[in-house]
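First comes the structure, then the notes that go with it.
With one protein chain withheld, the remaining protein chains of the complex are depicted in position.
Each chain gets a letter, A and B, in the order it is written, and its residues are counted from 1.
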Amino acid sequence: MTAATRSSSPRVTMDGGRASNEPRLSVEQVSYAYAPNPQQAPIFTLEATSFQAKAGEVVAILGPNASGKSTLLQIISGALQPLSGRVLLNGFVTHDLEPRTRGQRIAVVQQESQLLFPSKAWEFVMQGRHPYGKSLRFETGDDVLIAKNALAQVGAEHLSDRWMDQISGGEKQRVILARALAQQPLLLLLDEPTLHLDIGAQVDLLETLRRLAAENRYTVVVVTHELNLVGEYADQVVLLQRGKCLRVGAPANVYQRDLLEQVFQTRLTVEMGSNGRPRVNILPGEQS
Amino acid sequence: MKNCAINCLLRLATVAVFLCATAAVVSARPEQAESASTPKEAFRTVSDETGRSVRIPVPVRRVVSLAPSLTESLYALGMDELLVGDTDYCDYPPAAMKKHKVGGATNPSLEEIALLKPDVVLVTKGLNRLETVQELERLGIAAYATDPHTVDEIRSSVRRLAEILGNAAEGDALDRELRQQETGLHQRLQDVAPRRVLFVVWSDPLISIGRHTFIADALVHAGAVSVVESSQDWPQMSLEEMVRLQPEYLVFASSHSDAVSRDVEALARRPGWEQLEAVKHRRFAVVSDAVNRPAPRLFSAIEDLARQLHPEAFAEKSETSKSAAPAEKN
Partner (left out) sequence: MRPLTVSRLLTQCLILGAILFCVMVLALKFGAVHVSLYGLGRDLLRVLMGKSTEISSDYSLILNLRLPRIFLSVLVGASLSIAGTSFQALLRNPLADPYVLGVSSGAAVGAILALLLEPRLALSPEIASVFTPLGGFLGAAVAITAVYFLGRREGRVDSSTLLLGGVIIASLLSAFISLLLSVMPSSNVRGMSYWLMGELTAVPSRPLAWVLRVGFFVAAAAIYTTASDLNLLLSGEKEAMHLGVDVRRVRLVVYIAASALTGLAVAMSGSIGYIGLLVPHVMRMIFGSDHRILLPASAFGGAIALVIADTLARTIAAPSELPVGAITAIAGAPLFIYLLRRRLT
């Protein structure tokens, strides 16, 4: 790591005094419900869910569509207030943080970013520096360095001067990730980042996430429904179905055939790979 | 850092110089324009027809007219040598076309007016805009407004105008002349029932005149009465309403009577219009467009209209007019 890279890693002082294996992220019994209109009873999109994550860990929130994954992610990010329970990041309740402070600690990578007027990739990444300093800010030399570094970390330095609407989907995804890194967060949240990517790009992304989590001591939470990517790259899996949290644990523990078949409504088999990671094979034909 | 400071300073300096200049300039008094022209002038304060008090220099030497009717009045009073500027639309008498033009009546160029250094600017509420008057006031130029609504008011307005401009004698003379004309006409029409007419300003949509306009009053003086009872000045009427009211005559204002004949023929062919008795029997009168201007020429137009509507009241005057049908007369 060069000096520049070192300066771009998260400030370790935030964790100061905390033992390195104490949980950084603590999700405690969060649930969420909303009422479509005042007359109807509220619908629970997420029932009481809990899990914890340490620095350097990659957590996957796994489940089929409409299982409450995105809701859980929004609650963790502090944007949505849970109906019950709370989310603690290094002891601070995420929802109660000031937006600025939250932006310094939590970075969220959404799906497609709709840009109204085209901007260059480096401008886009610089936006990640916004939570630092005053509301009306002009970028400092440090900001430039951090942004450059962020692009380097995702392997997108060559895209720096390109226009955002002229690069491919995978390249855009990398730039968006670089913006999140520029925030120098403690927690990195990604909502279905592999949706529009081809297989090679998907693997690339997960590799990068695992590497970044280890190098920069991020806690990474990824929402996805890609069974095998999760099996291969996640340290912890939170399995959701229709708002209920069915299992939390390492992939080897969570990937039980009966459980997965029930959740994903399809016949499959689970194999243990040589590296201790489970692999799922979908069986075609009649469904269970 | 140093670059930033220099830039800041430069910019502030520009802005500062600018602000100083404008502050100084804006505080230059508008009276400069007046004092440059005639340093030793007397003034009198009069009240114009809208109730404003206007400060006019004595004597008045330079007048700008912002309405064709006021220009006409000045010529009728024989005071046209005072006129130094008028609007693009001041076309009567033809000599008025040669005066310096200051633009339209509603959008004149204030610079042109100010350049002419008038002692007073004549405006009328029915045509000119309040904004123009406010701007003139801001520049320290006197603006005298007329606002006649009836024929009598037009007459007294012209008379007052002459007095304001320093020639009451002319005003009185014209006033007497017009009054005579009016009285003469009134006598002829004394025992005649007024004709019910529709004054057509525009045929599609059908627009007529309201009861508070001077044109409505002019119709009364001509032995007619407008069937339209509206408080708006230019009301839009429905054809059905006109069919219900069945006016006896249609009245058009135009300088080309043969063009009107053709228009009426065209109107007769339009759906709905042939239901009007006046259209069916081609009973219409054409009066000169002087009727649109609240000026002395209006009186002649009134008489002309009266001749068309009540030929029998003028019978002893000429043989030809007795037999001629109203529609063909000019």
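Remarks
Here, contacts are C-beta pairs under 8 Å (C-beta built on N, C-alpha and C of every residue); 3 or more make two chains touch, one makes a residue touch a chain.
As the structure is a computational prediction, the values presented were derived from the model and not from experiment.
Annotation: of A:Val108, A:Leu239 or A:Val280, A:Val108 touches the absent chain (contact as defined above). Within the whole complex, the absent chain has one touching residue among A:Gln39, A:Ser135 or A:Asn275, and that is A:Ser135.
In the complete assembly, the contact with the undisplayed chain comes from B:Gly104, out of B:Gly104, B:Gly166 or B:Gly272.
Within the whole complex, the absent chain has one touching residue among A:Ser26, A:Gln81 or A:Ser160, and that is A:Ser160.
Although one chain is not shown, part of chain B still touches it, namely residues 3-4, 7-8, 10-11, 14-15, 18, 20-22, 24-30, 32-33, 36-37, 88, 101-104, 106-112, 114-115, 117, 125-127, 129-131, 134-135, 138-139, 232-234, 236. Residues of chain A that touch the chain left out of the display are 77, 79, 99-104, 106-108, 110, 113-119, 122-124, 126-128, 130-131, 135-139, 143-144, 147-148, 160-161, 183.
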